[in-house]
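Just passing along the structure, written as structure tokens.
Missing here is one protein chain; the remaining ones are kept as they sit in the complex.
Each chain carries a letter (A and B) given by its place in the written order, and its residues are counted from 1.
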Amino acid sequence: MKGFVKTMKSMKQFTAFLLVIILTFMIAACAKTENQTKESEKNNVSNGKTEEKENAKGRYLETIINTPKGFIGKGDMRRLADGSLMIVDTEHATKSISTDEGKTWKTETIKKLKSIVEGETEIKSVSLAEDGGIFISYVSWGKKEDGKMFPEKYFYQKPDKTIIEFELGIEEYRTSMSGSVFTADGRLFAVMQSMNVYEIDIEKKSAKKIFSLENEGDLDMCSNEDVLIIQDGKKVYFYDLNSGSITADDNVLNSYIEKQTEKKYGTVMCTAKDGKNKQTLFFAGSEGIASHAIGGSVMEQLVDGALTNLGDPSRTPLKMLQNEDGSFFILYRDGELDSYVYDANASAVPEQQLTIYSLYDNETIRQAISVFRKKNPEVFVKFEVGLSGENGMTESDAINNLNTELLAGEGPDMILLDGMPIESYEEKGMLVDLGDVITGLESANAYFEGILKGYQQKSGTYVLPFRYNVPLLTGDNTTLSKISDLKTLADEAERIAGLQTTKETVLGCYSAEELLEKLYLTSANVWITEDGTVDKTALSEFLTQAKRIYEAEQKNLDEKERKAHEERVEGKKVTEYLLESGSQALDQFSKLQILTAGYLSSMLDFQSVTSVKKVNKNEYKILNGQDSNLFCSTGSISISKNSKNQEIAKQFIHTLLGTEVQGKDLGDGFPVNADAYKNFTKNPTPGSSLVVGTKDGNGNDIMLDIEWPEQSEIDKLKNMIDSLKVPSVTDNSLKDEIITNGAQALTGEKGVEQSVEEIIQKISLHLQE
Amino acid sequence: MWKKLSRKFHSIYRSRNKNILLFLMPSIAGVFLFVLIPFADVGKRSFQTAVTGEFCGIDNYKVIFGNQAFLLAIRNTFKLVIIGLPLLLVASLLISLVMYQVKWVQALKSAFLFPMAVPTATVVLIWKMLFHNFGLMNAGLESISLKSIDWLGSDASFWVLIISYIWKNLGYTIVLWLAGLHNVSEELKEAARVDGASETKCFLYVVLPGLKPVLYTITILSFLNSFKVFREAYLVAGAYPQQNMYLLQHLFNNWFTHLEMDKIAAAAVCITVIFIVFAVFLQHIWEEEK
Partner (left out) sequence: MKKNEVCRLAVVALAGIVCVPVILVVFGSFKSGNELADSLGSILSNTGEMINWKLFPNYPTLFHYVKLLFWTPEFLTVFWNSVKIVLLILIGQLFVAVPAAWAFATFWWKGKNILFTLYVILMLLPFQVTMLPSYLVMNKMNLMNTQASVILPAIFSTFPVFLIYRSFTSIPKELLEAARVDGAGEFQIFGKIGIPLGSPGILSAVVLGFLDYWNMMEQPLAFLKDKTLWPLSLYLPEIGIEQAGMALAASVVTLAPAIFVFVVGQDYLEQGIAASGIKE
């Protein structure tokens, strides 16, 4: 018994020890949650406050500002001494200047930067000087350099475009730049990974250490003539540029920045002097925009983060500017630039919120949001993008998450149905009937009726397309007049391929997969019947005709051409070179193909088509497959049954389909609003022209003048669009199966019948579910 | 004396009953909130339409039993369990029998247990390297001049599932069997040998019956783990894999994409019924042993 007690004793110790460890963990965890609850309580308090002043007026309104094309937030922005805005895009190695506050941008390539980003390098830091100078630090991983942990190099492009290249070897190459900034009078300061701050003299190619930051966390720098300001996530340092003294003891600021950083990294700053020459510091972070008079004892909240993109957890600011009129520009790390302008008449808090969900980003929606916000400052519109590209989430994961919310009776107010199972949403009664919206729209504007009502069902219209591509066939007039569907297309392809003069492909498809991709959209509707089975005859007819076209394509091809084609398209997506009418028209011009069958998505496309038409004596018409009069929606909107803001959502549709938004060519499809078509097709830069140089089949240089389409062409296209009324398949889940299996039938690996059987077997799973 | 003892016993008993609650309450409360209530909700939804929530009787059940995809998924999942589970159990038993006699068993055990620690995403990477059409498995097959196999696109895909399942769970099961083997008393075996029983007979009549108690645990755990193959299959082959790889979770996932919560709910209830039968059946066998 004694022995037993003894073991119990030692066991007791062990257990006690275990418990102590566990308790420590729990306490730590609890303490943390307690902090969080405290914080949320605080938030509630502040919310209460804002509720009190619900009737108060005056708020900063957020508006999207144009950025240079393709800019995704890699780089830097600065206002230059002459008042213009400059953005350097380190992803595309360009510099863009805007003299009209972002409405238009003039972009040019920085050659030196281009050669750098094309190598195996990493841009570490960018800063722009007020005179337009550009400083860039980068580490090149490409070749090994002994003893250099970070072989960091620098270059500076002066305003006159001369370039200074140098290395500094700061701390024996054991560190690299985390951030850098030019002061108003052109001095350059940098913070290294080691948290040391240096002043860099570009002319002398030297660096001098000034001081060290105490914390390793967030980082942002800004400056003016007098002072350099740095925040390291816990403290804000002031470096007097004249005396060289350093202070970091503004406790109001320090505690503010610490709290901000705890919540979310990425607080940016800018500084300005007011009329009385008093220095004010501005901060933008997840909480919103706050200001602090230096030496003062309060932080003043100017903008509530929750009402703007600042509160969006997926967004982080990169750079902040204050403009002369007191408004702000904030550049986000995803490339969006927003202005924050004070409007004394707007209610202090938007009364309503509208959420729009989409799997993919959508330019037109963003445009509509910015227009809508201006008109309805009392509504906050949030655009949620389910798949951001860099995300590991699959399409169906994203849809499932959305569905969870929808089935729980919640979720977004509006849903963009592109890439989603439209039919399920309609059938299950998830969407609101938009019949009255259509009536309202039609009373205000003229619409392409077939497209607007393309998704009309017996029980109502639940989906409205707002952008679409036009399937287009181009070629010489006699050929075109004989083609009306897939079979006649095959007839003509065979005829053309058999001609003595034909030395190239007919449609520019070099492989079976490419061809099927091209023909898929205009025929797929026909194969799947209403009851969810596959129409075997239609599918085998499709493959039979496709096989004829494929053979015609292959007839005049040799290995050399095929190789050249492979090199040309390497790394590109099929949709980029094969389906766009514009790029195909150019191939037609350089005699790589005789007909084009593709999709028109913008005036740029149409411009190429009509320009080639002039030279080649071409004609164009709507491309039909087994189905006819198709349009390919690139954006379609719906309202969720769960939405509590259906009226606002309907208003948003009015904006989205109104003339202002529809009239802009954003490269993502044509307008549904027929009144807006006029604006859409208006030449934005009259008088300018473009010449494209290319090579013809024999390797000779040839030139093509790209001119804006004439009014007659624009009217003709409008008439064609008027005839479109059938939405093409938007669910791509079957496409892959059909293309991989169908390709085997085209190449003759398998018989057509056998392929059809296999396809039906494979996709039966989808249809049986 | 007796009275005193029995009174004491009673008081213990009563206080014990009270304690049961204290011990069990947190768990039961949590299980109710996070598992049982959600599941009850699934049960309710199996009699309703998906979005509008109207009562629709047993329509959903009728629909799923006429649904080919559901039947296929059930068949595949069942096949995975019925083939994979015994294969795993027998393979691991054989290995553990050999290992039981080996001295340096520790290193071997570690080697077999290793795959269990591999993260799902890494398994996916490995699958892609191994089972791609131009992957390592086919490179190996070709190097010994065999025809390569379309692992993920043909009927072979089912065996990829099985291989992955066994690979991941072999070590775990071996350890379980070894523990069971250590528990079979040496004296009994000696006695059998002295009685002149052959090795085979000794195994069949002494060792095997001695292993029965671990069988329950092994089976339940292996069964549970057989459902974990899904995420890997999903990440490698997508929402619509080759037909033989199409498991119940694929179907649930895809149904969810199409807002078919009604079908999911009905199917879930059916599957749970199967689980109950399976679990009760196993427990019954096990209880009998006791």
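We adopt the following convention: a residue touches a chain if its C-beta (ideal position, glycine included) is under 8 Å from a C-beta of that chain, and two chains touch if they have at least 3 such contacts.
Not measured: the values here are computed from a predicted model.
**Student:** Among the options B:K79, B:K189 or B:R231, which residue touches the chain absent from this view?
**Tutor:** Considering the complete complex, B:R231 is the one touching the chain left out.
**Student:** With the full complex in mind, choose from B:I64, B:M99, B:I162 or B:A233 the residue touching the hidden chain.
**Tutor:** Of the listed residues, the one touching the omitted chain is B:M99.
**Student:** For the chain that's not shown, point to the residue among B:V63, B:L89 or B:L125 touching it.
**Tutor:** With B:V63, B:L89 or B:L125 as choices, the missing chain is touched by B:L125.
**Student:** Which parts of subunit B face the unshown chain closely enough to count as touching?
**Tutor:** Interface residues of subunit B facing the absent chain: 12, 15-17, 19-20, 22-24, 26-28, 30-31, 33-39, 41-42, 45, 95, 98-99, 101-102, 108-126, 128-130, 132, 134-136, 138-139, 142, 167, 170-172, 175-176, 178-180, 182-183, 213-214, 217-218, 220, 223-224, 227, 230-231, 235, 248-249, 252-253, 256, 261, 264, 268, 271-272, 275-276, 279-280, 283, 289-290.
**Student:** Residues of subunit A in contact with the chain that isn't shown?
**Tutor:** Considering the whole complex, subunit A reaches the absent chain at 4, 8, 11-12, 14-15, 18, 22, 25-26, 29, 120, 122, 141, 264, 313-314, 390-393, 397, 400-401, 404-405, 407-408, 410.
Note that only the chains that are shown with their structure count from here on.
**Student:** As a quick test, compute the distance in whole Å between the mean CA positions of subunit A and subunit B.
**Tutor:** Using C-alpha averages as centres, the distance is 44 Å.
**Student:** Show which residues of subunit A lie in contact with subunit B when the two form their complex.
**Tutor:** For this pair, the touching residues of subunit A are 394, 396, 399-400, 403-404, 406-407, 421, 424-425, 428-430, 641, 733, 737, 761-762, 764-766, 768-769.
**Student:** If we count contacts the way the header does, which residues on subunit B are in touch with subunit A in the complex?
**Tutor:** The touching residues are 49-52, 67-69, 72, 238-240, 243, 246, 251, 253-261.
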